[in-house]
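Yeah, one chain of the complex is gone here, protein chain that is, but the others are all in their spots.
By written order: A and B. Residues from 1 in each chain.
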Amino acid sequence: MDPMLQVQDLSVHYKTRRGFVRALEELRLDAIQGETVGVVGETGSGKSTLGKAILGILPAGTQVDGKILFRGRDLTQLSNQMYRRLRGEEIALIFQDPMTRLNPLMTIMDHFVEEIRDHESVSADEARRRAREALVSMGIHESRIKNYPHEFSGGMRQRIMIALAIVLKPSLLIADEPTTSLDVIVESQILGILQDLKRAYSMSLLLITHNLGIVAEVCDRVAVLYAGKLVELGPVRDIFRKPLHPYTQGLLSSIIHLETKELHSIEGSPPNMIAPPSGCRFHPRCPYAQSICVERLPPLVEFEPGHFAACHFGDKFL
Amino acid sequence: MGIVKPAEAEDTEKLVRSSSSIGTILNLLLQDRRTLAGVLSWVGIGVLVSFVVIAIFAYPLAPYDPQRIFLTPPNQPPSLQHLMGTDDLGRDLFSRMLYGARTSLEIMTIGVFLALAIGFPIGLVSGYLGGKLDRVLVLVMDSVYAFPGLLLAAMVALFLGKGVFNVGIAITVIYVPTYFRVTRNQTLSVREETYVDAARALGAGNWTVIWSYIAYNVLISIPVVFSLSAADAILTAAGLSFLGLGLERPTPDWGLDLSDAQKFLTSGVWWSSFFPGVMIIILTVGLSFLGEGLNDIVNPLLRKERA
Partner (left out) sequence: MAQPELGDEILRLDNLNVHFPVKMPFVQRLLQREKAVVHAVDGVSFSIHSGEILGLVGESGCGKTTVGKASVRLLNPTSGRIFFAGQDISKIGGRSLRTLRRKMQIIFQDPHASLNPAMAIGRAIGHPLWIHGSEFGIQNLSSTVFRERVQQRVLSTMREVGLTPEEQLYDKFPGDLSGGQKQRAVIARALILEPDLLVVDEGVSMLDMSIRAKVLELMLDLKRQHGLTYLFITHDLATAKFICDRLAIMYLGRIVEIGPARDIYADPKHPYTKALLQVVPIPDPDKRKEKVLPRGEVPDAVHPPAGCRFHPRCPAVLPSCGWEGRDFVDFLDEHLSDPKRAGDDELVLGPIENWRTNGLVASLEAKPLNIEEAVERVKAVLAEAPIAMAQAIESVSTHKRTVIIHFRPPNELRQTQVGDRIVECLLYQ
């Protein structure tokens, strides 16, 4: 099947007074219809930047290179107006903190009506009917649709955000840490809802998270980012069974789960993104680093069908 | 491909801006040079700095002593000798305008700084401690605040008598409640920050908490109010002089000059009213620009609404 989303050699450099922050560097990634792709990495690795780049909401002055093809169309060439139409209708984003997206002075109903009527010319009644439907599908009773955001709990707000994101039935949903601020039970509920939705509308889901436990539970494929570079990409089973990149291995062993007997962590700290390390960006923290790692940037190589990694010694771990 | 155009920018910057300190304001001012708010602020800063320079260097800059009466007929129109003409007593208007800047800035500084020096600490303590003291203070301050500013200043000035310092005090009385309210409201929100709880958990007493953890973080909202109330203070001072409650003649003062000049307007002597008026307007508008610009820059909520 033709991929719905193809990110090709995407670089995003934020302009700051100290220099360019190289938040993403020549990233490639694709997603086919109905697929859940997990994007994982440490804080600052560029996960949210990827989401924002796809949605075209990067701050002014940011330098963007490469292509983002959505159903064959290059999003980076889109006019502002076209982009605005696309957001919500075709691609939607769920934020980590729902309160940043909900206006405290508007009722939930107003949010929905605004979102729907911004994109489609339907009557107010029709918009309201669809708003109710979306809300009920998230398990929130329609009698609460006139309430204000602060009158809901964190989990309910996140569900409202999801309802808002899917009310126009987009074909690609980007969820940026949708459950990080929630507790385990609510997290489980939200993930369940996202799964159901994906099945019901055969949406693609880009799930951005630093929680690998979640990735194992819901994703089909996983992309691992380190310091703005894609270091590993593959089917979820391969990544968890046979991680080829030392960074992925470190991430996996640092998961704390019920069977954890011993804590592991990756030594060192994330690199300076203005002047990232030469060669393989992971080399200062990598236990297997050799001199070639300092000198040459490892290319992204397909070591197994569909399983890519960017490490000079990837075959060692096969 | 290429650079993101400003229209596509969203409130992602908000994250970068969430931490607050005076240094941040300066940073933002530098970053925002090209936005409307930035331009407003920089224009305001320019105006303020020029007037301060004029006030300080009034002596070398002014061609004549502002009190000197020329024996030519009074009310000379602007000429090369007298750039802004002379007034009804035959004094050089240009020199009087330069020295007038000194008077205005003196009054403004006394009034606004005293108001800050009184309103800020009271607002801090009242907001942090709360309780009965707070309620009484709010009541008092609110009733003063509700009073029309000029009327209140006029009453105080009438009571204290004329002079630069007394006018300064009269203006202080008007603005203490403004600083009190801003400081108190800001304190109420900073008080709820986790780091204040953390400070209390460390065993810090009330004074330590107020001084080391709250004061500085409240101070960030002051420059905005400061500029706006300074603009207002200039107007009020001019108003007082105009009403004859402000300064003693022959102090060079824009309000006083304006008041003396207006009766000659009908006979075609426009310059002696025009120049004092223009000076007042430039300085107040400059300060207002600075205040409004800072407000937009510092207050991320306002930024979002405008976008």
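Keep this in mind: a residue touches a chain if its C-beta (ideal position, glycine included) is under 8 Å from a C-beta of that chain, and two chains touch if they have at least 3 such contacts.
Fair warning: this is a prediction, and the values are worked out from it, not measured in the lab.
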Revision key, fill the gap. Per the whole complex, from B:Y99, B:F120, B:Y175 or B:Y213 the residue touching the absent chain is B:Y213
Point to revise | Touching residue (missing chain; options A:N103, A:S153, A:S202 or A:Q290) | key: A:S153
**Study point:** Candidate in contact with the missing chain, chosen from A:G250, A:P298 or A:G314
**Key:** A:G250
Review point. Of the residues in chain A, which ones touch the absent chain?
Key: 42-44, 136, 141-143, 153-156, 182-189, 192, 210-217, 219, 236-237, 240, 250-252, 254-258, 260, 263-266, 269-270
Point to revise | Contacts of chain B with the absent chain, listed as residue ranges | key: 19-21, 193-195, 197-205, 208, 212-213, 216-217
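Methods note: only the chains that are shown with their structure count from here on.
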Practice item. Could you grab the centroid distance between chain A and chain B? Build each centroid from C-alpha atoms only and quote it in angstrom. Key: 48
